[in-house]
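Missing here: one protein chain of the complex. Every other protein chain is in place.
Letters A, B and C mark the chains as written, and numbering starts fresh at 1 in each.
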Amino acid sequence: MSKTADISPHGQQPEDSLELRALYAGFEVEHLMPLWTQLGDLMPVHPKPKAVPHVWKWANLLPLAEASGRLVPVGRGGERRALGLANPGLGGRAYVSPTLWAAIQYLGPHEVAPEHRHSQNAFRFVVEGAGVWTVVNGDPVRMSRGDFLLTPGWNFHGHHNNSDHPMAWIDGLDIPFSWANDVGFFEFGSERVTDYATPNFSRSERLWCHPGLRPLSVLENTVSSPVGAYRWKHTDRALTEQLLLEEDGQPATVEQGHAAVRFINPTTGGDVMPTIRAEFHRLRAGTATPVRREVGSTVFQVYEGKGGVTMAGTEHRLEKGDLFVIPSWVPWSLWSDEQFDLFRFSDAPIMERLNFARTMINGKDG
Amino acid sequence: MSKTADISPHGQQPEDSLELRALYAGFEVEHLMPLWTQLGDLMPVHPKPKAVPHVWKWANLLPLAEASGRLVPVGRGGERRALGLANPGLGGRAYVSPTLWAAIQYLGPHEVAPEHRHSQNAFRFVVEGAGVWTVVNGDPVRMSRGDFLLTPGWNFHGHHNNSDHPMAWIDGLDIPFSWANDVGFFEFGSERVTDYATPNFSRSERLWCHPGLRPLSVLENTVSSPVGAYRWKHTDRALTEQLLLEEDGQPATVEQGHAAVRFINPTTGGDVMPTIRAEFHRLRAGTATPVRREVGSTVFQVYEGKGGVTMAGTEHRLEKGDLFVIPSWVPWSLWSDEQFDLFRFSDAPIMERLNFARTMINGKDG
Amino acid sequence: MSKTADISPHGQQPEDSLELRALYAGFEVEHLMPLWTQLGDLMPVHPKPKAVPHVWKWANLLPLAEASGRLVPVGRGGERRALGLANPGLGGRAYVSPTLWAAIQYLGPHEVAPEHRHSQNAFRFVVEGAGVWTVVNGDPVRMSRGDFLLTPGWNFHGHHNNSDHPMAWIDGLDIPFSWANDVGFFEFGSERVTDYATPNFSRSERLWCHPGLRPLSVLENTVSSPVGAYRWKHTDRALTEQLLLEEDGQPATVEQGHAAVRFINPTTGGDVMPTIRAEFHRLRAGTATPVRREVGSTVFQVYEGKGGVTMAGTEHRLEKGDLFVIPSWVPWSLWSDEQFDLFRFSDAPIMERLNFARTMINGKDG
Partner (left out) sequence: MSKTADISPHGQQPEDSLELRALYAGFEVEHLMPLWTQLGDLMPVHPKPKAVPHVWKWANLLPLAEASGRLVPVGRGGERRALGLANPGLGGRAYVSPTLWAAIQYLGPHEVAPEHRHSQNAFRFVVEGAGVWTVVNGDPVRMSRGDFLLTPGWNFHGHHNNSDHPMAWIDGLDIPFSWANDVGFFEFGSERVTDYATPNFSRSERLWCHPGLRPLSVLENTVSSPVGAYRWKHTDRALTEQLLLEEDGQPATVEQGHAAVRFINPTTGGDVMPTIRAEFHRLRAGTATPVRREVGSTVFQVYEGKGGVTMAGTEHRLEKGDLFVIPSWVPWSLWSDEQFDLFRFSDAPIMERLNFARTMINGKDG
């Protein structure tokens, strides 16, 4: 039997007999289950996710969000008008992967999503539009195209649309992980948001978003990033510089034609939240990335440009707003027809902190 | 609505209509699920585990293990003659909790459980008996009553019974966590164990088990403890000293009458493995611990003595070998009629590393 | 004898006798010295620095630097035209404190200071002027008023003046610490600088100076900051925002009227180099800071504005460019007549990493 061959879950079972049936009956009575009848499923030779690779087309999602805007009120109780991406492999739960939640949230003109807080870590990414402010512990944070916003665990937060047009964006959370592991607490806050001001920049940005500078008034490190919003202007600039440096023959990109930045907690240089990693990737026109396999699951959303992803050997053409999920250990590669910008988030901090992280690049350990 | 009242998962739903049904049908087509129909279940006000508190009586488990010894061969394919404790709340999976696996493993006279390795972290605890050696990466480790043995992720390991009598012990692993999050790799090793020597002490102990001393040949820290076995002699001595110090009025115990030690990785002073914490607790006769609620799940096995546990208000009398599980946030307290020794393991490192840990002691944040 | 009274270094000495003299002679022969004759000096009740508080007036230093420009060539061997501040208490060594070196460096029109590298950590701060580029490992870094530049240990660096006017700036290093503890290595590099380009921004800034973003191509943390220059534009903006937030009643400043930022290593959120901390402080007009005593020594340079410092009870009026040193445990306070900007550096990372840090604020442990 090859070292990497799978274990047949029913391979080499004891011979059936009355005694054996009595034994198995005894197991049931005592709430026991033998390992030998289930090992192959429980301990596969490599991750065999139930979740499947899947693409959600923005062109199909947005109209449904808009229809929800007409038919479904937002307010206390339901809390958010959010449509969760349900991985087809996960049996009808609104889980994009076993650890991650991804949803489109929709807020109509002058609507308010009331304040609450929860242990679950959350972020927003804005693929288009503007006009909404997210209020995090009383600090109003403008939402605009390309911005990445944080509402880490146990921070009160609500949203209000200050404009005459609706707005839709992406929510990302660790709801499935929190649910499966029974870690979640939830508390209602104000029925309205606590501050309707609409400043261009949140107080958190004014205090923290100065490169290489840390306020002396906050020398304790924070578990999650204190930054309320990471602005597109900075992200775009960083990616642009990486490609320019690459053109000058300088080390700057992940690999030829592939620029990328990670959103970090400035107090530590590490991930923005304990369970969620967020990054932004840019491919030059005509670039294809190596084939990667990674332990843990990840979600991408196309921000701009044309290209595609190959997951488990299947090609998917992608356009602005399209979302796709790559479950654990599924091989994937990105490719671009024109400059191709993608937002990414994943559960990598969980895998790294618990020492389960593993990567293969083009079939070699990465 | 009170801040802590639960959210009715079906509270405040949009009015039924043909349009709404069409919308919901559209969600299904596009693999979307609305948050507003499921929020209360997904994000409870505090952890509401599906797992339930449960006690397994050693007096009932051991005969079933013995019967398995007669009826079920051990060998390649099934790998281990292990009976997993199946939490009655978890729908017939062999999960003692959402994160943890606990099983009785049984090995007959001169039987061998073949070598393999896996990403899942594992340990053994020996509540009674002796005669088996676990071979970890070629290092034979004696198993005897009271010993705690490690086989951290990706270490080859097998077992062989060098005696004329059977032996049973407890296996603990993070199988449910690894399965749910798709992190597991598995590889077969030797069909037999690679070293049949039966030394009193493993090489790992000879190198590492000298208090306050570190070999200069190993200055890199290791993710998991390099120690193959933590011997009862040391555990018993440490607990005895704590109670003696307490009698002298010195700070030493967790609380009056309650001595406890944590098994640690000597290269870091932290937990023995990235996902599993292991401890040993001793209560003086007539001691009752405060009521604790903790995020994360934990399993105890009674090692010696008489006493009980109260979980969610229900008292359970306990005897040697009995096992019980306390799911997340379930209130619990231990009490003793005579000196009461318990082995404990839990998923606390997961909760702490991901910042979900929370404790209440007698109703106050701990 | 009070617990805090000093130990007389000659208090309670053994009675003089021929035997005692013979004993002391024996000590000399064997290279021994008794503790009892020197304890009070060796182990004072609190730090009693030999270094003294001192102010250097820019108005006096600059002409001497200019004269050096006329009389002293710069080049291989001497390496730098730098005038070290010599603390009057340190016996004629060019040490501003026991750990720190501070110097004015002066470079004439089109002059070049050749490349070299050394274990000693170094920075530059520009109080006025422009026109020089520092080349760090081949990366040209523009120097302009208000900029803070890094050349951490073992990085090759040289300077060239690309302009028709001279330029002077401040060098800060850990030379005294390195010398006293015998840690220094030195190596010559190119006789000229390796790149005469004069870009507005160094490659390091283009890669790293985007708030909250980290290039995916550099995920290993670096011992020292990878940032070549911290620009005045960002520093000024950060300080301005802190004072504006304070006006809005938001927490942002160190204390009322006192804004401050620390220059950090973006890969860790910690100090820019292992031995040197650098900060920028701004006082509103009419502000006085509490009286601080800190273990470790620190140097300030006035960047702009009018005010003063009180050290060990003595007031010193300060103007643009003035430098002053505060030795360990000397009480100090800053005060301002108008908005008062100061650059600061210190050996605080040494004190913190070795656990010697201690602070008193207005007579209380800080």
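FYI, contacts are C-beta pairs under 8 Å (C-beta built on N, C-alpha and C of every residue); 3 or more make two chains touch, one makes a residue touch a chain.
This one's a predicted model, so the numbers in the text were calculated from it and none came from an experiment.
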Contact set (omitted chain vs shown chains) is B, C
The listed residue (B:Ser225, B:Thr298, B:Gln339 or B:Asn355) that touches the chain absent from the view is B:Ser225
Which of C:Thr275, C:Thr289 or C:Gln339 touches the chain that is not shown?
C:Thr275
From the list B:Leu20, B:Ala130, B:Val223 or B:Ala252, pick the residue that touches the absent chain.
B:Ala252
Have a look at C:His118, C:Arg142 or C:Arg344 and name the one touching the chain we're not showing.
C:His118
At which residues does chain B meet the chain that is not included here?
203, 206-217, 219, 221, 225, 227, 230, 234-235, 237-238, 241-242, 244-245, 248, 250-254, 260-269, 279
Chain not shown, touching residues in chain C:
1, 3-4, 7-8, 11-14, 17, 19-20, 23, 26-27, 30-36, 38-39, 42-49, 51, 54, 56, 60-61, 64, 67-68, 70-73, 75-88, 92-94, 98-99, 103-104, 118-120, 153, 175, 177-188, 223-224, 274-275, 295-297, 327-329, 347, 349-351, 353-356, 358
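One rule holds for everything that comes next: only the chains that are shown with their structure count from here on.
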Tell me which chain's centre, taken as the mean of its C-alpha atoms, is farthest from chain B.
C
Chain pair with the greatest number of C-beta contact pairs
A-B
Using mean CA coordinates as chain centres, what's the chain A-chain B distance in Å?
30
Computed distance of Cα centres, chain C from chain A, in Å
43
Taking each chain's centre as the mean position of its Cα atoms, how many Å separate chain B from chain C?
52
If you look at chain C, which of its residues touch at least two other chains?
none
